[in-house]
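Quick one: this structure, given as structure tokens, is what I'll be asking you about.
Removed from the display is one protein chain of the complex; every other protein chain stays in position.
For clarity, chains are labelled A and B in written order, and residue numbers in each chain start from 1.
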Amino acid sequence: MKGNIKLIDENGKRVDGRYPNEMRRLRIEAGVLKNADGSALVELGNNKILVAVYGPHEAIPKYVAEPDRAVIRCRYSMAPFSVDERKSPNPSRREIELSMVIRQALEPAVFLNEYPRTMIDVFIEVLEADGGTRTASITAAAVALADAGIAMRDLVSAIAIGKVDGRLVVDLNGIEDQYGEGDMPIAMMPQLNYVTLFQADGVFTPQEIEEAFRMVSDPIKKVYREQKKALKKKYEEVVEEVEKNE
Amino acid sequence: MPVYVENRQIVVPGDPIADKNRFTVEGKVYERNGKYYSKVLGVVFVDRDSRKVNVVTLKGKYIPKPGDVVIGKVVEVGLTNWIVDINSPYPAVLPLTEVYSKPTSIARNELSKILDVGDIIAAKIISFDYARDPLITIKESRLGKVKKGLLVEVSPSKIPRVIGRKGSMISMIKEMLNVDLLVGQNGRIVIIGDDKDRVELAALVIKKIEREAHTSGLTDRVKEFITVKLSQIGGGD
Partner (left out) sequence: MSEAKSAGVLSLLKRELILAGLKRGEREDGRKLDEFRNIEVITGYVGKAEGSALVKVGDTKVLAGVKVDVGSPFPDTPEMGVQIVNAEFIPVASPVFEPGPPGEDAIELARVIDRGLRSAEAVDLSSLVIVPGSKVWTIFIDIYPLDHYGNLIDASGLAAMAALLDTKIPSATMENGTLKISEEKKPLPVNTRVVYVTVAKIDDYMILDPSFEEELAADARVTYAINEDMNICGIQKGGSGAFKVKELLDARDMALEAAPKLFEKLPPAGKA
């Protein structure tokens, strides 16, 4: 994990020219797939993540259905060509764990008891990976769920805080993730102010945990604004078009 | 400020809509600490005169409601019932007893002679309580197997707009295009008419309504759209 690469230079800039509290370029598009009930494409730096939501639909297999709520089936998967060394298409232990923590990051936001005995599928496909795929996946999945018309308390917005050269930074990229000292992905329901994903590897002081939450506040708001913009775009474009023709 | 949104504003889940007890808030909202929030990606209708706010979803599956007329597709023939796809996470059950008003004796393996897999039917939801799949009936008049027509599917949340206030939109389409429309609350519509061009035009109109359902002035625009298209067809191919 550690290396001899200098991750922050004398001017305080990171390997890709960003300052510690800067996010990478974020682009979100909602409703990109015809077949899915809801969908989103997120580009965060070099990450490209596509999420399709199908549902609610009849639970398959029937015995996994819960009598009083919907069950979310979440699959996080990385395409073989998404990383430097080809990744086998078989689900790895990492993908299985991420499928679970991502599902648990989205569940608090969905009104599951509005759809008893059904299943909601969240299929996440990482087309290109460059650090922070789980946070970008959550960001995309929340958009796809809302795009599908599924009842939610709030969106879920996510970003990772990291530690490089002893300093906390926002939104680790691939190199920083590999050679840095710590990675702390955080997802929140931004309006309700609840944390739904919180993990870390590497070593952090107790104070750095507090600082991380302070640092994450603005980036989360920024992600949320982009999510909202993406969801409204299609409908607002129709209104504009209609008004233009009048 | 008791209301946080404007008429026809697009909202996302979690957006604050209005304070409790100031306006009547209806639709896809939930309450928290004295405030109402949107539950869905939807459009808000605010009527300051009648002090009403309504959040309508832009998309979403059909959830069965007793009394609704739906257009279904038979997917399974059972021993004493049929399983019908009604474009919902909950497949509908049509018991044999809900087909004829009078008691009839039908041999158990003859169900497919009445309704077979692939048949389109207009049915009514009798009951639905989440714990069991919805029950439907085709006993009433205007219900039953749909023998001809063009089937169009739209998002169920747009059906009210296709019907229009007091049926104004649907009446206009029927009159102007000389077609009959069988509208299912589950987003499925059957267009019946003798003129193929007009039937297809009706389908186009319905899709246009689906796309622009959240805008204002839709009825007039649709009227103009039909008029223009009719003149094109009328001109002959």
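By our rule, a residue touches a chain if its C-beta (ideal position, glycine included) is under 8 Å from a C-beta of that chain, and two chains touch if they have at least 3 such contacts.
Because the structure is a prediction, the values reported are computed rather than measured.
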{"item": "Neighbouring shown chains of the undisplayed chain, as defined at the top", "value": "A"}
{"item": "Given A:L26, A:A59, A:L168 or A:M184, the one touching the chain that is not displayed", "value": "A:M184"}
{"item": "Identified contact with the non-displayed chain, of A:G17, A:P61 or A:P206", "value": "A:P206"}
{"item": "Contacts of chain A with the absent chain, listed as residue ranges", "value": "93-94, 96-97, 99-101, 103-104, 107-108, 182, 184, 189, 192-206, 209-210, 213"}
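In this section, only the chains that are shown with their structure count from here on.
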{"item": "In the complex with chain A, residue positions of chain B that touch it", "value": "8, 10, 12-16, 28, 30, 32, 37, 39-41, 43, 57-61, 63, 89-91, 130-131, 155, 157, 211-212, 214-215, 217, 221"}
{"item": "Residues of chain A that touch chain B when the two form their complex", "value": "37-38, 55-58, 67, 109, 111, 115-118, 146-155, 189-192, 227-228, 231-232, 235-236, 238-239, 242-243, 246"}
